[in-house]
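With one protein chain removed, the remaining protein chains of the complex are shown where they sit.
Coming up: chain A.
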Amino acid sequence: MPIFQGETQTEVVQGLMTLLQNESHPPIIIVKVLALLAAVITTQSQAQPVFEEVMTVAKRSKSQKVIAQAIHTASSLSQCVPPDPKLQDQVIQLALSQFTSTNYVIKVRSLEAVGNLCPTEEGRVQSAIMKTLIEHTKHQDNRVRTAAFNALLVVQEREVKLSPEVYDSVCQALHDDYQCVREVALNLIKVAADGDPERLVPIPDSDHHVRLVDHAFSQICNMVNDISVRVRTKAASLLGNMTSVSERFLAQTLDKKLMSNMRRKRSAHERARAMVASGEWSTGKRWSDDAPKEQVEADSVSVINTGACGAFVHGLEDEFLEVRNATLDSICALALNNSQFANQSLDFLVDMFNDEIEEVRLKAIQVLQQIACHITLRSDQLGEILHALKDSSLDIRESLHTFLATTILSTMDCIKLCVTGLIDNLRRYPQDRRSIHRCLRRLGSNHPILVEALVPQLLLIHPYFDGVEPSVQDGEYICKLILVLNAAVHCPTIVPLLEQHTLRHYAYLRDTMPQLVPVLKLGEDWQPTGEAVATNTLRFLRESMEKVANLERSSTQMRLTIYQIVHSDLVKLADIDPELSPAAHFAALYTQCMWLFNKILSTRNWLTPSSLSVQQSGALKSNVDQLLRNTFRLRHAFTNLSPQAEASIRNLRVRTLALQLVYVVHGSTGSALGLCDNFLEHTEALHRYLTDEKLSGDSFLEAVFEELSQLEEPRPGAVARILQPLLISHPVPALAPITNPREIRMCSAEILEPQPDSEVIYKLSAGLVVGVPLDAEVSHIPNPSTLRIRVAYPDHSTHLVVPPKSHLRKVGPGTYRLLTTVLVSAQVSWSEACQVGLSLVLDLSDQEVLAARRHSVAKADDSATTIQLVKPVKVLVWPKVIRKGV
């Protein structure tokens, strides 16, 4: 249903009204008209006249469907903004008068209406409504019952207090034959318990009382055993919201054998515990331990769950994963508030690691991870958990790594188990290396004391004998080192334990993986060089930029040289200081652009390419292309720029487009219409931007604006004629000093899988596809939907593949992880395996070159519209001939 605006809407309403007034229409049309009216009208001023008509229809009509719909429409009309209490009264009266009807639709609609409109202040109307609602919760039709409970739910949400008898009737409704009634009753119980948690509810057949929230909790627990999956799921998920439940009840949910009896809770509780100890119920684990012992007192045991008994145990054992998942969520929510419960639920969660469905296993691990702060693991529990590291699913292993990184282990054995488990994991799945390293780093810094005791064992240090020096290429050794070195930060006594070669390796690791190995306070000898020296990269960056800025009066040749020097300096700087790398790249690119500009403009006869030699014209063309690419990259690859920087980038871009236009108009015979449009569009956009940001353009731009405004019709030739002298007379300004060099972000990516030096050959039948698993980390891309996987085939054809959105997961601010399978294909068979390049690019063709597209100036080469994020990784692919007759 489209939303109409102003005039059209009024017309629509008028049309509908005339339809409504005509009594000869069949009921079905009237019903539809009424429904449309309810959907179209949103304001009270419109609702007023329509409302009258609807009410007369309701009174006039004989059709029950029409009456029902009229009530519904009237109800929604009366709720238009601002709500009109007078209209609402009328609707309530209408609805109340229609309850005599035997038709269920009318009843349902009426219940909905009075539920929605029930006044919040007490009074005659309210009590009448409440009475009607309560009466209808026992109606013979299940749909009416559902509607009545739903209406009560709405009323409760409007903070009208429900009487205690409502709660009783809701509890009865839990045993209803219809699942929809049970479902809504569950909701209502939950809401009731939230509203008045501390009210005492009597237990039947005794003079004891329980808190309402506890009572409600046990009622909902009962429903975890319902017949219907929907009700079970609902019950299981509602349990998680009831955080104020008493501990006594909470503890029961995990105990299947504890048989409590609502009548005498405490005594039954104790007796039941004794019974479990005496083994009245066998576990089915041992043969013939289920021979009945002597008869226990009649009412002391109850096999049926009255109360919260074992609700979660049942939920976790449920047949359907929806219920199991909901139960896990609830356990998580409750355990976050209650560390005792968290510890109790631990065993059950670990059991879930053994679930048959991966989704559930994963969820169990995630829950465990969330409640990790509450639990201390024993070694037997840890053993079970570490088992899951052998799972073939990457998600499960990585979640487990995160869990292990956050958890608190109780003993040395646990650490040892953990390390062995992780190393075994590394052996099985080498692609987990990064994740395992991160895990060990946290593990070390979380348990320095425990690790200290393990150092000799881990690093094979012997008091008398010198061990063999392990290789730093050894993955397992690196793992152990990461653990030990991170512990050493918090426990200085570790350092003296280490051997000489270990310290040497520390220096090496500190250089190669600085983010995993912390700085240790060591003697002068072992300090990695350069560590302590103040680098002052920031100053260097600034100085370099100043150097460029002060070139205005120097000769062209001089400038070109300095541009080049500064450019290469900055590129190096980017490698040295990762923090400044984006800013340095930014400055470097800009400098290169300046160089290119100067180079092009200083080329003699650049406007008459025909007079140039082949070599010169080729160089010129490539320079222009390079310039376009650079400015494009500057424009899109960097984020978090200051407005000034942004403006100068856009300036540069416009200037480049101007250059391109002039070059094309003079140099080639083709139409430059598209280019001209593109240039104008950019110029205008920049103009708007500058006005919005209250910045002034540079002199070139000012001149362009001025000249353009005098132009009658912007034809390419005319525009180019204007631009040509301007380009030369206004040299490219130097980049304004970067105000926030550490905050600039450049989009980048790293492909973790496939490994570049992998020798795996993906074989496929020609014409079919093969999936290459791709695992990459992408950071700081402005818009994730522009991410593409670029597949470059040996025949120089490239494909851009859009990765499914669900395969892109956010792992941190601005950082995404792409886990997907790239489909690679070839139509014909190849004689041998060839390299196919996989890389990640941003595809900005929609945004940038729209105008160019329109005039079909798009080039075959996609480099003009894409930004490469990472160097291609080569994989070997070998399409083979399809065997005939198979």
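Assume contacts are C-beta pairs under 8 Å (C-beta built on N, C-alpha and C of every residue); 3 or more make two chains touch, one makes a residue touch a chain; residues count from 1.
By our rule, contacts and distances are computed from a predicted model.
Look at the chain that isn't drawn here: its UniProt entry, checked against "Protein MAEA homolog", "Integrator complex subunit 11", "Serine/threonine-protein phosphatase 2A 55 kDa regulatory subunit B" or "1-aminocyclopropane-1-carboxylate synthase", names it "Integrator complex subunit 11". Check A:23, A:177 or A:832 against the missing chain and you find that the one touching it is A:177.
Of the options A:159, A:198, A:319 or A:713, the residue whose C-beta touches the omitted chain is A:319.
Among A:112, A:183 or A:391, only A:391 touches the chain that is left out of the view. Here one chain is not drawn; of A:200, A:357 or A:811, the residue touching it is A:357. Contact between chain A and the unshown chain involves residues 99-100, 102, 131-132, 135, 138, 140, 177, 225, 227, 256-257, 281-288, 290-292, 295, 298-299, 301-304, 313, 316-321, 348, 351-352, 354-357, 384, 390-392, 428.
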